[in-house]
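Okay, handing you the structure first.
Not every chain is included here, but those present sit where they belong.
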Amino acid sequence: MNNSDLNNLKQRLRQFAEERDWEQFHSPKNLSMALSAEVAEIIEHFQWLTEEQSNTLPKDKLKEVETELADTFIYLIRLADKLNIDLFEAVNKKIKQNEIKYPADKVWGSAKKYTEY
Amino acid sequence: MNNSDLNNLKQRLRQFAEERDWEQFHSPKNLSMALSAEVAEIIEHFQWLTEEQSNTLPKDKLKEVETELADTFIYLIRLADKLNIDLFEAVNKKIKQNEIKYPADKVWGSAKKYTEY
Amino acid sequence: MNNSDLNNLKQRLRQFAEERDWEQFHSPKNLSMALSAEVAEIIEHFQWLTEEQSNTLPKDKLKEVETELADTFIYLIRLADKLNIDLFEAVNKKIKQNEIKYPADKVWGSAKKYTEY
């Protein structure tokens, strides 16, 4: 997906909300809650599985998780739209910061937060 | 459909994890937890604000929220990658389903779930 | 300090899990995920409501939210049990710390974090 496809999705989701007079519910506050609820639907699929089992989901489970990832992405796009945040730009900035915070040679194999170094 | 920038991000994030020997921590189970933790960082910014205040964040707050959206998107991309799920495709499927579940004329102005109709 | 009803609940929930051979799933890691999923069920009830509406829930909604609070408390008790943490003691310690971090005269009417003072 390039930025114009993400923009297309953004427009489609805006239109979807406008056609249903749902914009009134889409404050950033509310959207952050909806986003949180969708991510928890993903968590629910994995909570009793081992890490290994989570790597090898059966087909029907995978289809359900795909739907929750879609819902999560939908609310993330809506939230970024409302806050006028460019998701690609934000991620690029963050990756650069992470490359500095977590130099490969220093953090190799360790999951500690950078503040613990 | 041009998926190249999202694929670029996906590759960069894979490489970032490999360079640091972090793949060992990136089971879908763990990634769903990390995703959940990042979304909660967004929630924290809005929990004591009114919906109106969430619409008009000061510049410095907006910058912080931008970082959390980036972290959220990063873990979403990693999780989709591990599960071999195409985010763009998943969202397109979901929007179509939603257009059927929530016909505009039926749900106009109401936030009820479709099961409540 | 009388801790007996919380201890009763703790014992009942242990027994419930043992009778079903569910202890194998109840690592603290897994229980934190289950706790997170239940809290999100609460969030779902409030995400499209205004703060005012959340103060005046209709009877049927209130019954549903009561169930999610129960589920949340159940997993919190299980998690504390597994980590050998005394919830009552933990809260008492935290309230004392909060009384120092947030002196009433200093924070009156403001939702800022203590680091922002």
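As written, the chain order gives the labels A, B and C, with residue 1 at the start of each chain.
Definition applied: a residue touches a chain if its C-beta (ideal position, glycine included) is under 8 Å from a C-beta of that chain, and two chains touch if they have at least 3 such contacts.
Computed from a prediction, not measured in an experiment: that's the story for all the values here.
Asker: Beyond the 3 copies placed here, what is the full number of copies in the complex?
Answerer: 4
Here, only the chains that are shown with their structure count from here on.
Asker: Could you tell me the distance, in whole angstrom, between the mean C-alpha positions of subunit A and subunit B?
Answerer: Distance between chain centres: 2 Å.
Asker: Which residues does subunit C have that touch at least 2 chains other than itself?
Answerer: 33, 36, 48
Asker: In their complex, what parts of subunit A are in touch with subunit B?
Answerer: Result: residues 1-6, 9, 12-13, 16, 19-22, 24-25, 27-30, 32-33, 35-36, 39-40, 42-43, 45-46, 49-52, 54-55, 57, 62, 65-67, 69-74, 76-77, 79-80, 82-83, 85, 87-88, 90-91, 93-95, 98-99, 102, 104, 107-109, 111 of subunit A touch subunit B.
Asker: Which residues of subunit A touch subunit C in their complex?
Answerer: Residue positions touching the partner: 25, 30, 33-34, 36-37, 39-41, 43-44, 46-48.
Asker: For the complex, give me every residue of subunit B touching subunit C.
Answerer: So the residues of subunit B touching subunit C come out as 32-33, 36, 48, 50-51, 111.
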